[in-house]
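Removed: one protein chain of the complex. Kept in place: all other protein chains.
Now for chain A:
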Amino acid sequence: MTDFTRRDAFKISAGGLAAVSGMVAMPSILRAATYPSRPINVIVPFATGGYNDRLSRAFMPYLEKELGQPLVIVNKPGAGTQLGNSYALNQPADGYSILCTSAAPYIPLTVLLQNAPYKVEDFSMINLPSRDYTLAATSSDGPVKTFAEVIDKLKKDPSSLSIGVQPASADYANMVLVFQAAGIDASKLRIVTYDGGGPARNATAGAQVDVGFVGGEGFLPLKTKIRPLAIFAAEKVEWYPDAPLIGSTGIKTDFVEGSQRGWAVTTKLRNEQPEIYKTLVAAVEKASKNPKSIETLKLQELATTWYGPEASDKAYLDNAAKMAKYVDLLK
């Protein structure tokens, strides 16, 4: 046993040392002409197994093909992506660290609510293929059938229905906005808070709460257990066509788009190394349009739509601006 433990200890420590020395030896400036000449780190500020982790791993082979270098997934979960974001900003702007993350609403939220030591503009989007929207839903065998019914009931008695939602999220903002628009007294509502989309969805599907406001995409595996009441999107959502749009429920309300997930880099890299940035954008574009990658990712319920840097950046900044506008609702 000693032999084993000691040897094991050496092995682990040797691995750790190699990793550390690798980081130290990393030259900060590399000529763009030879880029990429070594493996590229993909920073995922979430734990193994989440959406971004799966997206990065599924997309990896296609992006590797375009870049001609292997990718290494680095999971840096914690503090609502703040740890991973800070880590990304601390890496040299040499194109060997890129992000695969739920840029919106997490980056704006860490800035607005956690005083994260960076700005929303410190990150530049390459492509955000996955767009999620808040879905108001109820358990499939629940008594409520439509969103109008929810509003009617709550207008009469704000404590008649319980509501499940994740605090400080786009879903929360949307919930407050729609109730404000309907003239419901928010202070008397029975709001149950969940520290993540998953638990809030389980509570909705299991009728723990009467109505849940949660990102809709995660509901897909539980589709048979819930009834969609309203989705907070402007037009019909491709992956959930039978969910009624919030606009069709008769209530005029502003809303925030949900999670926007995909590929990003630091703005420093975009400004200082335009050639490397261009290489990265071209590679992500080609990989996103590769029919094989589209097919593979579709099977795993992952998005590959190519919006491009301008559209993605605009969507991200719009979301950040709206979050800033409604920040008081989130606190």
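Here, contacts are C-beta pairs under 8 Å (C-beta built on N, C-alpha and C of every residue); 3 or more make two chains touch, one makes a residue touch a chain; residues count from 1.
By definition in this document, contacts and distances are computed from a predicted model.
Student: The hidden chain: which UniProt name fits, "NADH-quinone oxidoreductase subunit D", "FAD:protein FMN transferase", "Electron transfer flavoprotein subunit beta" or "Putative tricarboxylic transport membrane protein"?
Tutor: Listed in its UniProt record, the absent chain's protein name reads "Putative tricarboxylic transport membrane protein".
Student: Write down which of A:P167, A:G183 or A:P274 is the residue touching the left-out chain.
Tutor: Considering the complete complex, A:P167 is the one touching the chain left out.
Student: I'm checking contacts with the chain that's been left out. Which of A:P221, A:G250 or A:P274 qualifies?
Tutor: Result: among the candidates, A:P221 touches the missing chain.
Student: Can you work out which residue in A:G198, A:G250 or A:P274 touches the chain that's missing from view?
Tutor: A:G198
Student: Tell me, which residues in chain A touch the chain that this view leaves out?
Tutor: Chain A touches the chain not shown through residues 1-2, 4-6, 8-9, 12-13, 15-16, 19, 47-50, 53-54, 57-58, 73-80, 82-83, 86, 113-114, 116, 159, 162, 167-168, 190-195, 198-199, 202-203, 205-209, 220-222, 224-225, 296, 299-301.
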